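First up is the structure itself, then whatever we jot down about it.
Of the protein chains in this complex, one is absent; all others appear in place.
Note that the chains are named A and B in the order they appear, and that numbering of residues resets to 1 at the start of each chain.
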Amino acid sequence: MSIRLQELVDRLGGQLIGDANTTVTGIAPLDTADSSQMTFLSNPKLRSQAAQTKAAALILSQADDPAIGASYSGARIITHNPYAYFARAAQFFAEQAAIPLVPGIHSSATVHPDAEVDPTAYIGPHVTIDANVVIAEHAIIEAGCFIGRDAKVGGRTHFYANVSFYAGCEIGQRGIIHSGAVIGADGFGFANDKGTWVKIPQTGRVVIGDDVEIGASTTIDRGTLADTIIEDDVKLDNQIHIGHNCHIGAHTAMAGCVGVAGSAKIGKYCTFGGAAMVLGQLTIVDNVHISAASMVSRSILEPGHYTGFYPLAKNAEWEKTAAIVRNLGSMREKIRELEKTIKSLTEKK
Amino acid sequence: MSIRLQELVDRLGGQLIGDANTTVTGIAPLDTADSSQMTFLSNPKLRSQAAQTKAAALILSQADDPAIGASYSGARIITHNPYAYFARAAQFFAEQAAIPLVPGIHSSATVHPDAEVDPTAYIGPHVTIDANVVIAEHAIIEAGCFIGRDAKVGGRTHFYANVSFYAGCEIGQRGIIHSGAVIGADGFGFANDKGTWVKIPQTGRVVIGDDVEIGASTTIDRGTLADTIIEDDVKLDNQIHIGHNCHIGAHTAMAGCVGVAGSAKIGKYCTFGGAAMVLGQLTIVDNVHISAASMVSRSILEPGHYTGFYPLAKNAEWEKTAAIVRNLGSMREKIRELEKTIKSLTEKK
Partner (left out) sequence: MSIRLQELVDRLGGQLIGDANTTVTGIAPLDTADSSQMTFLSNPKLRSQAAQTKAAALILSQADDPAIGASYSGARIITHNPYAYFARAAQFFAEQAAIPLVPGIHSSATVHPDAEVDPTAYIGPHVTIDANVVIAEHAIIEAGCFIGRDAKVGGRTHFYANVSFYAGCEIGQRGIIHSGAVIGADGFGFANDKGTWVKIPQTGRVVIGDDVEIGASTTIDRGTLADTIIEDDVKLDNQIHIGHNCHIGAHTAMAGCVGVAGSAKIGKYCTFGGAAMVLGQLTIVDNVHISAASMVSRSILEPGHYTGFYPLAKNAEWEKTAAIVRNLGSMREKIRELEKTIKSLTEKK
């Protein structure tokens, strides 16, 4: 499998400098790419590494080109965003290498007669599809998935093996859901009556837009009365928990192990580092970035970068500082007393 | 589907004021309920919203009734706990709307001949039930579940799709286990021998009481020698990890992403906010409430509300305070020196 650079540029854009007939077979990092491959420079700090790469072609920005062009003898593709260009080129090579699944319903799958499965879709072994489900064109549902009654899966959406997708939930086009993910389980809703919990039925759905990726073992709960909403192009890593009635704005991305409690409303273009936590009922506006391991305990109404985790130290040092943290009130008191004493000393003068 | 208010009150109790022949079709929040629905007031702050609701009927407390009764023209149901009444009314409507599963074993399920499945139970597609398992009356085991040898599932307990329930484990009546949950995997037990880990077999079970709900992707490990115990009416949200040999007291509830290390003993009527963590071997007494994202590193022998997470700030501010936290020891030292200096200044006088 190889491609001429001219053909690649015809597909993906960019300005090609050098031999348009150069062929490449794949894409690799600056330091490991060989002369059959292409590579990319997205970080200006790596310019000197780029100048020495053995790759047959280099994707780079206009800004980096003058420094590299002089010494690098391969072909160059100039683009405004080399990293995104790398991603699209890598997608091209991955698609070429992929072994396509043959459309159709595996003989061991259980598909309800009232479900509607597009003939171009793939339904793998041991899949269960319940009544009135709609599976659109070119969707892929791998082995062992469960799709509950009335659910809808959009075109070219791909469920990896062992996904559980509860009744009534919907996902748009070009989505990806990884194994072990659970979409539409009951939200955590109980009324307490004299110490005993009374379950509040969770009758809303989960409604997911287009181009959403959901990682392995991530769980998104259905709404209580209204729906839990995941807008277009949201990217969720593994082991994330999204509580009932949440609303996640378009293009927001969350790294692994993030938890969002019920009814949180999160804006567009936000990012969350791994294991960040968001309390329920909060509002977070667009363009907020939360660091890993940080706890969001109040609404954030101003865009920006927020952090809150205890700094790591050698254990012995931590024990010392943690003991002081526990007693910060008395430290503050001491400072106040010192201030008073000094004030009286000064006044005496 | 609709019900006369008199019939609802006959089922659920409460004092009905107004037209007993009013019919309602469902329950909705104060602001969205329409004239075919009922609603509820559980938070006195929402009294003015309640007075303006369009709902045909309002559930409220005796205390809130005088303020509302004057202006609200619909029927009222007075009860000591409107939120719990809402939950029970919602359960009633949800049950009416539910499409019942037809009892029986799906033709694609694999049920060991020595398993005992009550004829009123439902066993879904691609389920595996091993030897000597007992499934009681009206239990529901959805598609793709695995139930290991000698396990017991109580009456009316509901496993959603793709639950893994290991050999020997037991759950009581009216339980709910959501998709992806794993009950009875080996606890994390190893002896270290010159750097290499030697596995300690985990031969205990997980024993779960009645009315327990377990969220999606939650994992509860089996005991090492004795059993891991989850008492009645415990409610566990998604993505929770309960280590081996733990004992969780009745009516305790944990929000998503909580982790409890091995051999912790947790009392009754406790609540844990999301992502709270509990170290192993600890004891937590009844009626303890742990805030989200808080780390319990020692036993808690006194009921109350406990918290421990680093407060969120703008990243630049966090960097400043975190640097100071790292050096709190030197700050304390400075204060001590100031105290000494001032003492000597004062004494000189």
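Criterion: contacts are C-beta pairs under 8 Å (C-beta built on N, C-alpha and C of every residue); 3 or more make two chains touch, one makes a residue touch a chain.
Bear in mind the structure is a predicted one, so any value in this text is a computation, not a measurement.
Residue in contact with the omitted chain (choice from A:Thr22, A:Asn238 or A:Ser263): A:Asn238.
Of B:Thr23, B:Gln49 or B:Thr128, it is B:Thr128 that touches the chain left out of the display.
Counting the whole complex, the residues of subunit B in touch with the unshown chain are 108, 110, 126, 128, 144, 146, 148-149, 162, 164, 166, 180-182, 185-186, 188, 190-201, 203, 217, 219, 221, 225, 239, 241, 243, 257, 259, 261, 275, 277, 279, 290-291, 294-298, 304-311, 313, 317, 320-321, 324-325, 331, 334-335, 338, 341-342, 345, 348. Although one chain is not displayed, its contacts with subunit A can still be listed: residues 28-29, 32, 81, 83-84, 86-88, 90-91, 93-94, 97, 99, 106, 108, 124-126, 142-144, 160-162, 176, 178-180, 211, 213, 215-217, 233, 235, 237-239, 251, 253, 255-257, 269, 273-275, 292-293, 309-316, 318-319, 322-323, 325-326, 328-329, 331-332, 335, 338-339, 342, 345-346, 349.
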